[in-house]
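Please see the structure below; I have some questions.
All protein chains of the complex are present and in place, except for one that has been dropped.
Chain nomenclature is as follows: A, B and C, assigned in order of appearance, with residue numbering initiated at 1 for each chain independently.
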Amino acid sequence: MTTFDFAVGVVYLAASTLFVVGLHLMRLPSSARRGNLISAGGMVVAVLATVVFSLHESGGSWIGWLALLFGAALGAAFGIARARTVKMTDIPQLVSIFNAVGGGAAAAVAFADFVQHTTGTALGLDSSIPIVLDVVIGSITFSGSLIAAGKLQGIISGSPITFPGARLVNVLAIIVALAAGVFAITVGNDVWLLAAVLVASLLFGVLLVLPIGGADAPVIVSLLNALTGLAVAMAGFAIDNQALIIAGALVGAAGTILTLQMAKAMNRSVAAIVLGGFGTGDSKSSAAPDAQDLSNVHQVSADDVAVQLAYAQQVIVVPGYGLAAAQAQHEVAELAKLLMTHGIDVKYAIHPVAGRMPGHMNVLLAEANVPYEQMLQLDEANVAFDNCDVALVVGANDVYNPDARKPGNPVSGMPILDVDHAKSVVILKRSMRPGYAGISNPLFTDPKTGMYFADAKVGLAAITAAVKEYVTA
Amino acid sequence: MTTFDFAVGVVYLAASTLFVVGLHLMRLPSSARRGNLISAGGMVVAVLATVVFSLHESGGSWIGWLALLFGAALGAAFGIARARTVKMTDIPQLVSIFNAVGGGAAAAVAFADFVQHTTGTALGLDSSIPIVLDVVIGSITFSGSLIAAGKLQGIISGSPITFPGARLVNVLAIIVALAAGVFAITVGNDVWLLAAVLVASLLFGVLLVLPIGGADAPVIVSLLNALTGLAVAMAGFAIDNQALIIAGALVGAAGTILTLQMAKAMNRSVAAIVLGGFGTGDSKSSAAPDAQDLSNVHQVSADDVAVQLAYAQQVIVVPGYGLAAAQAQHEVAELAKLLMTHGIDVKYAIHPVAGRMPGHMNVLLAEANVPYEQMLQLDEANVAFDNCDVALVVGANDVYNPDARKPGNPVSGMPILDVDHAKSVVILKRSMRPGYAGISNPLFTDPKTGMYFADAKVGLAAITAAVKEYVTA
Amino acid sequence: MTAELFSNLAIFVLSLLVGVEVIGKIPSTLHTPMMSGSNAIHGVVIAGAVATVTLAHSPLGYVLTFLAAALAAANVFGGYVVTDRMLEMFTRHAPAAASDPKDPS
Partner (left out) sequence: MTAELFSNLAIFVLSLLVGVEVIGKIPSTLHTPMMSGSNAIHGVVIAGAVATVTLAHSPLGYVLTFLAAALAAANVFGGYVVTDRMLEMFTRHAPAAASDPKDPS
């Protein structure tokens, strides 16, 4: 190891430290943004060091450098453009796409290393094994993440997709990947072997994610994020680059912990999710049950709701997935503002897993400029419900389902918002259809509940109009 | 690197992981004990691996092995004996002694390595530098920790010790250590040079801790603990042993964070403490002020207190350093039991920095079998004081000093127990003398306060007797 | 078994430990930013792409370098930008959160 290599290594350590500090700061809303910038700083340091290193090695031809520059420019343009324009609620699918490209890049790096060795020196186990692992994991995250993104985007049906013989194909893919992998490691140096590993792994990745419900996709994205980290670490082993090993392992571990915490918040087990099948994400598919049974449902109109709200002192809005689906965050914020100008106290009760991605509601309402102080987390909210006149539920279903307190159903044990403690409840949704968990909510038929059937955006606008009318009249 | 060395290294990594898991589990009272055992498991693994390694290297003579075994046996016997018999409240000084021996051992290891090289191959910078650093840090922690232990034990006066020219000697010691160190690194291989470093560093360690107030000693012990970790890591560099590097660095960093948290809880800055001088630890030295001014102090007797307690419904005991100094934990627990048998609700209000070591009161009361439920932490306690009939303060002073709410005094800004919210207050201490912070407490002269001047142990026993009498009569 | 391999292995294991500990317990509000923030970090694979330049001597090698660079760049640039955009929204009203009681630091 030359002094130069040593210096580069030390710079890598510095960069890695910045990554860690950055992640650490991201644990608090107040410091999160700074944390991300610090981590970005670490990235700049790591990349510059590598550029200097490669120039110094000077093994590369100008064509290689051109290919690198063009590629980087293209990728950067694409990434930045998407990042700038993406709708806040579409972030999970974008993250998923970034996982895909990250995994792909890791696989490509390993592949390049392998190819170079076919022409050059033979491979030792200590680089052939990580190369194969890298290609396997990288390919799985590549194809898997694309499917996950498709599901979240709605391009691919959110409902679990399975077809006869899927298992069989799966097993075959695994066998091929294994066999080719072992050969590539032992026999070594044949590009086609590695290509076989690549293809088989890509196929496996697809079949892994297809059967998973769209609503579980966020968790899968987080899991694939961790896997991508591992792939990058393997690439680091392959080309003996410590920055890749450290950062990759860092993300691999952190991502795993994060995934577990997410699943816990949804009281689902990661295993159950990967095995897939239960969550469907779009309520329609699980519509069949009592969708038409409107007996003993007390329906209300926008005007009824307006009057109820106008007479209230303390209103709590309970936003759910429907609010996001209808993109109605601005309408709800407007209604809240209106009520508050008339001295009515309005708060939002945010359930940790309301919506379809963690923090979904916070992102939405933040986008509509709702101040932090007005968003109550689960515990604060459940205190507030006790002296709340009207709980206005918008496109939510599971997050306040009292059955969660009873055992033996999909939401059992999930902490819920005690909407049923409010003096009166208004539920705005399009129908009696259940939500993610696929079970109906007894509050729909509760005497103190008024059901207002409408699209969230339309319905909220109507209520706002009605309130305006009522108070000016 | 042979496959054997590789295997040993992997075992070291496994052991290190156990250390980390152990420390992680020690963050919660419920899992702390398991964590310590897991960390001990890691230690066994690391040591066994090293024994196998050394036997395999087989460089050692049987005399060396004998010396090792005898030494280990002796040390183990001493350590276990002290650990088994130490009084709970003397733990800080014992930890300090273990820091001393740890640092000494690290220095000895480096020294041995150095000595061997004087006879053998010359030293490269990459081992001579860590050797010198190890000797420096190790010696400082050795002598410094012994002084700290002496202060905590009361063998050495707790009040800051300074003498004319101390600064000068300090500077000299540093210069000698530096000079000899640089020579040892550059010229190298002369045992006397390293010996000079050793002596100078020992001297520096003594002069570093002497001026520090006994009450600040716990923080210094924690700091020296971190330093010892660093010394061990340096030893690891010197003899190229990863277990030492990892575990040493782990303790070095963790210990530093811990020290900062401790100082924060006492609202003192580590810098201020190392510069020393403010906290004296024994109240006598700072006695001079209003020690005799007993005008407008409402003195009470054991019987008065007994009556007050007997008529109370809600009593809160506020233990402080005095309780520990008087070893009165059993008496207070007995009094509490007695009151509870007569239907009086008794709780303990535990201030995070009551006493002289973090968690001091919890340790004491746990020793007297006071159940966890009865110990209120700061926040819970401050809620409870609002409907508390009698607050019985035992040997405490700063932790409820209302002046902390005002700026410009030694306790300003320290979170305090709102004893002054209780309906009536009884303060049991020996005199009007202030405590650690050296300032008097306005509550002493508050109309609703009764001062009962006595040693905590004696006073509590008297109260218990009086209560018994009163209720049976 | 080379010393280099052991060195990398140790670095790998310790980095895993750092990763496990650094997350701590974060409010579910921050799950998504944290996910996308760590996602940006594995964009470090772009450094790998840069390193592969020194290996590329065949057309296939150039194509792979190009691929690796493009994919990695998308990950790293997009990842940081989108995370920052998201956090910018979170922190806009966040002074309150500065005094977050369950500060995990």
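In the analysis below, contacts are C-beta pairs under 8 Å (C-beta built on N, C-alpha and C of every residue); 3 or more make two chains touch, one makes a residue touch a chain.
Please read these numbers as outputs of a predicted model, since none were measured by experiment.
Student: Over the full complex, note down every shown chain the hidden chain is touching.
Tutor: A, B, C
Student: Could you tell me which of B:L250, B:A302 or B:V317 touches the chain that is not displayed?
Tutor: Of the listed residues, the one touching the omitted chain is B:L250.
Student: Considering the complete complex, identify which of B:L123, B:L146 or B:M262 is in touch with the unshown chain.
Tutor: Only one listed residue reaches the unshown chain, and that is B:M262.
Student: One chain isn't shown here. Among B:A67, B:V187, B:L275 or B:V383, which residue touches it?
Tutor: Considering the complete complex, B:A67 is the one touching the chain left out.
Student: Need a quick check: the contact residues on chain B for the chain that isn't drawn.
Tutor: 16, 19-20, 22-24, 26-30, 32-33, 35-37, 39-40, 43, 46-47, 49-51, 53-54, 57-61, 63-65, 67-76, 78-80, 82-84, 86, 88, 91-92, 94-95, 98-99, 101-102, 104-106, 108-109, 111-113, 115-116, 119, 124, 126, 191, 218, 221-222, 225, 228-229, 232-233, 235-237, 239-258, 261-262, 265, 350, 352-353, 357-360, 362-363, 366-367, 369-373, 377
Student: Which chain C residues would touch the chain omitted from the figure, given the whole complex?
Tutor: 3-4, 6-7, 10-11, 14-15, 17-18, 21-22, 24-25, 102-105
Student: With the missing chain put back, which residues of chain A would touch it? List them for me.
Tutor: Residues 1-3, 5-6, 9-10, 13, 16-17, 20, 24, 242, 246 of chain A touch the chain absent from view.
Following the convention adopted for this analysis, only the chains that are shown with their structure count from here on.
Student: What chain lies closest to the overall centre, CA atoms only?
Tutor: The chain sitting closest to the overall C-alpha centre is C.
Student: Centroid of chain B to centroid of chain C, CA atoms only: how many Å?
Tutor: Taking the average C-alpha coordinate of chain B and of chain C, the gap between them is 39 Å.
Student: Could you work out how far the Cα centre of chain A sits from that of chain C, in whole Å?
Tutor: 16
Student: What is the distance in Å between the mean C-alpha positions of chain A and chain B?
Tutor: 45
Student: Out of chain C, which residues touch more than one other chain, so two or more?
Tutor: Answer for chain C, listing residues that touch two or more other chains: 1-2, 5, 13, 17.
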